[in-house]
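Missing here is one protein chain; the remaining ones are kept as they sit in the complex.
On to subunit A.
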Amino acid sequence: MFLPKAKVGARSHSNRAGYLFTGPYAILFIIFILAPVVTAIGLSFTNFNTIQTPKVVGFLNYINLITADDVFMKYVLPNTVKYALIVGLGGYALAFLLAWALSNLTKGPRTVFALILYSPSMTTGVAMAVLWKIMFTGDQTGYINSWLMDIGAIDEPIIWLSSSQYLLPIVIIIGLWSSMGIGFLSILAGLLNVDESLYEAAAIDGVKNRFQEMIYVTIPSMKPQMLFAAVMQIVGAFQNGTISTMLAGNPTPGYGAQLIVNHIEDYGFIRYEMGYAAAVSVVLLLIVQAFSVFFNRLFGNADE
């Protein structure tokens, strides 16, 4: 018995097999995910116009971003914070509430509702940008204008997509609309798999209503799903940021809905200031990272 067992141990400790199996994924991961991030960090310390070789400028890009970039400080950063709080955190709370409500329904309606809630996230930006353009057409032939005038909320049509005032709320609504993605599905699955006996035990221990149950039983027993969903929700929120330029061009009118993602595109692909754009990219990656640290504190296990 001893010999084959040792063989099993040796086999499952094979470095060669490990590298052969992870190799293809690892190579593509390094080339298209790791290397771009490292390059972005490197470029962020340079001045690079895509034609001449990058010139090292130290922290100048970051200093400029904080001290000299009025557009960033006055519009992009506040817009991004608002967007991330409402679509990221608000969307997350909404995903939890909706998933919780669905978990209390029978399988048939639950599946149909989940599908409806999930479907916007399958439309990812482009395909639906056209839909929003039609809905928010700026004269009385636009659907939203027409409805609002019908119910008497407004007297004359609003030029939604050229207005620096309304653009951000519109982008936020669209962001929320399409934010029930895999994070939402993960929460729903987590809720459906909470051990039923925990609820009975909690009821005996004095849990009095559904709210207490949610706080003391449900959420603690699905922390892993809560954390995964949080990360997906935040990443999704930032990934979706391109919707504003699809609706209103880049830069958006009066920088009304300029988000950090659009700022990167603006400097990178319109002005060709790659070093500066890279610095903004690094800031974005840090913001996402900060959110994730926050959620890790919230849902991570202290004993690990």
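Rule of thumb we're sticking to: a contact is a pair of C-beta atoms (placed from the backbone, for glycine too) under 8 Å apart; a residue touches a chain by one contact, two chains touch by 3 or more; residues count from 1.
By definition in this document, contacts and distances are computed from a predicted model.
**Q** Among "AtuA-like ferredoxin-fold domain-containing protein", "Carbon-phosphorus lyase", "Carbohydrate ABC transporter permease" or "ABC-type metal ion transport system, ATPase component", find the name that the UniProt record gives to the complex chain excluded from display.
**A** Checked against "AtuA-like ferredoxin-fold domain-containing protein", "Carbon-phosphorus lyase", "Carbohydrate ABC transporter permease" or "ABC-type metal ion transport system, ATPase component": the hidden chain maps to "Carbohydrate ABC transporter permease".
**Q** Taking the entire complex into account, which one of A:Asn61, A:Ser163 or A:Ser186 touches the absent chain?
**A** Within the whole complex, the residue contacting the unshown chain is A:Ser186.
**Q** One chain is left out of this view; which of A:Ala101, A:Ile215 or A:Leu298 touches it in the full complex?
**A** From the options A:Ala101, A:Ile215 or A:Leu298, the contact with the absent chain belongs to A:Ala101.
**Q** Across the whole complex, list the residues on subunit A that are touched by the chain not included here.
**A** Here the touching residues of subunit A are 4, 7-8, 11-15, 17-22, 24-26, 28-29, 31-37, 39-40, 43, 98, 101-107, 109, 111, 113-120, 122-135, 137, 140-143, 146, 150, 177, 180, 182, 185-186, 188-194, 196, 199-200, 202-203, 207-210, 213, 222-225, 227-228, 231-232, 234-235, 238-239, 241-242, 261, 264-265, 268-269, 274, 277-278, 281, 284-285, 288-289, 292.
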